[in-house]
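My questions all concern the structure below.
A single protein chain has been removed from this complex, and every other one stays in its place.
Chain IDs A and B follow the sequence of writing; residue 1 opens each chain.
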Amino acid sequence: MHADGSCEIEGINTLAHADANQISFLANNKYHQQFVSTKAKAVIVSKAFAETLDPHQQVGLLVVAYDPYLAFAKVQRLFHPQDVGCGILHPTAIIDASAQLADTVDVGAKSVIEADVLIGEGTVIAAGVVVEAGAKIGKRCILHAGAVVSTMSVLGNDVILQSGAVIGSDGFGYAWSGSEHLKIPQVGRVILEDGVEVGANSCVDRGVLGDTIIRRGVKLDNLIQIAHNVEVGAFTVMASQVGISGSTTIGQGCQIGGQTGMAGHLKVGDGCKLAAKTGVTSDLEAGKTYAGFPAMPHHAWLKMSVLMMKLPEIWKKIKSK
Amino acid sequence: MHADGSCEIEGINTLAHADANQISFLANNKYHQQFVSTKAKAVIVSKAFAETLDPHQQVGLLVVAYDPYLAFAKVQRLFHPQDVGCGILHPTAIIDASAQLADTVDVGAKSVIEADVLIGEGTVIAAGVVVEAGAKIGKRCILHAGAVVSTMSVLGNDVILQSGAVIGSDGFGYAWSGSEHLKIPQVGRVILEDGVEVGANSCVDRGVLGDTIIRRGVKLDNLIQIAHNVEVGAFTVMASQVGISGSTTIGQGCQIGGQTGMAGHLKVGDGCKLAAKTGVTSDLEAGKTYAGFPAMPHHAWLKMSVLMMKLPEIWKKIKSK
Partner (left out) sequence: MHADGSCEIEGINTLAHADANQISFLANNKYHQQFVSTKAKAVIVSKAFAETLDPHQQVGLLVVAYDPYLAFAKVQRLFHPQDVGCGILHPTAIIDASAQLADTVDVGAKSVIEADVLIGEGTVIAAGVVVEAGAKIGKRCILHAGAVVSTMSVLGNDVILQSGAVIGSDGFGYAWSGSEHLKIPQVGRVILEDGVEVGANSCVDRGVLGDTIIRRGVKLDNLIQIAHNVEVGAFTVMASQVGISGSTTIGQGCQIGGQTGMAGHLKVGDGCKLAAKTGVTSDLEAGKTYAGFPAMPHHAWLKMSVLMMKLPEIWKKIKSK
């Protein structure tokens, strides 16, 4: 540490792996043992944790934060700022003459930008990306390798697509003609508002007539399916392998566990929390926590799960009477 | 409307969004209120619905159809005809000299057509597609951006692959050698018959020896897994995230709900309907409706689901005796 109380930190790492030039963080008390043995020069901790420490205990520098995990996120972002484009167009990128790219857009090798595409300042298109005709992409977006943005899709600012994400595939719409499933042309768009992130190999289908809309700040993990004309409210997060059927509307600030599925034409209220593998077949009330299939209040599901284990005992008693 | 009773329609849209130059449709009575307030110049309705209307009620033009949803599909197709190739080969497409493309095939930027590939009239290959050596693709197919057709795969006419679909990946086959899982070369093919559609990021594995076969008119939604040597009968439809294990045979005209899984080496009869999240572990009888895991008749599952909610009550009674 310097004379003025400042010190230099060269990076951030976990308690177990930080070296003597790095800062670390304790966001989960189950890592307490690693706090004791860490080599980190400094550790971000909560006020509550700091107060539990014996003042005579030998610890490194402590940085007390209201939310150590958020503080970690901020320090991590400081050491690893997000890529921003600076106008590097790889010579093998194919950019249609009618596309309008801001001066600071990067486009990687073998990427294809089709006719009438608009791309804003600082957006980074990695290698092997396809942006189809008429798509609009905002500022400071990142499209990772192999992502596909289909025709007429609209991406706001600060949108991130992980590799293999498909935005604007056709929705699954057919009418039975009497002899075959007649495909219904899907002519709506996908709109991803500002700050949306879509995970690797996830799919967001275009609307059949109107649009499929993912509101600002929504985060979708990998391998998620969003069907046509779904609307997902702002800041909702979905874990991997969730599937949402057509025309379902999900509120703001929901948390949806992995492998959850939802039927079509439903309404899920704001702030709902769904456990993993939930199967939603009817509307869900705002602010509640659900689990199971069919979805039920989480506490009811917990109770039921315990009692299902007692079925042998129940059966035995029934049989003995 | 013109003097001869005809009128011009400039498009089709939902009841809520149609303008005064568009036609709309009422296929679900829950949208009745939107029917009342629509601005559409004309509305497609069922005969049954038309007969419920007060003859003095002020409504726009009515088009009475046996199946309004099918009529919508047909009008939608009229306004949005499917893309057909007309012989545009992007200069950056790589087409092997031994590949044989009909005169009207389109191939997009950066797509790769390898040796000995055959492609029929009117097929459209978008940007960033790979068609590997020896694959055969029929007429009027559409391969969206980033789709992959592996070596020796066979696609009939009017096949559609959404973006990121993988046709002909290796099946998951190994034999334990005593010290490792020895990979079994997968040398069969994938055959997609006429009119098959495969959703975004779905995978159809090649057979280990014989072929994996998807019969005519089958529609697969996004993120579906079809393992090696599966056969799917004509006109069967599968919703998103279904997984079918190796060598299972599914009949014709089945409807398979999202996130359903099937074990291997099973037979599912013609016309089966499976609820979402069904887990199939044994053969299923034709024409029946199933749900649950393990799969059971749908009515049994409904009853069981209701009674599971009564487990606390059952437990209380048992304990009180």
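The definition used in the following text is that contacts are C-beta pairs under 8 Å (C-beta built on N, C-alpha and C of every residue); 3 or more make two chains touch, one makes a residue touch a chain.
The structure displayed is predicted, hence computed values, not measured ones.
Across A:E114, A:E132, A:E197 or A:D211, the single residue that touches the chain missing here is A:E197.
Residue B:S169 is the one among B:N21, B:S169 or B:T289 that touches the chain missing from this view. The residue touching the chain not shown here, chosen from B:V148, B:L161, B:V196 or B:V237, is B:V148. Subunit B meets the missing chain through residues 94, 110, 112, 114, 128, 130, 132, 146, 148, 150, 164, 166, 169-170, 172, 174-177, 180-185, 187, 201-203, 205, 208-210, 223, 225, 227, 241, 243, 245, 259, 261, 263, 279, 281, 293-294, 296, 300, 303-304, 307-308, 310, 313-314, 317-318, 321.
The set of subunit A residues touching the chain not shown comprises 12-14, 17, 67, 69-70, 72-74, 76-77, 79-80, 82, 90, 92, 108-110, 126-128, 144-146, 160, 162-164, 195, 197, 199-201, 217, 219, 221-223, 235, 237, 239-241, 258-259, 276-277, 305, 308-309, 311-312, 314-315, 318, 321.
Just so it is clear, only the chains that are shown with their structure count from here on.
Per-chain Cα centroids separate subunit A from subunit B by 26 Å.
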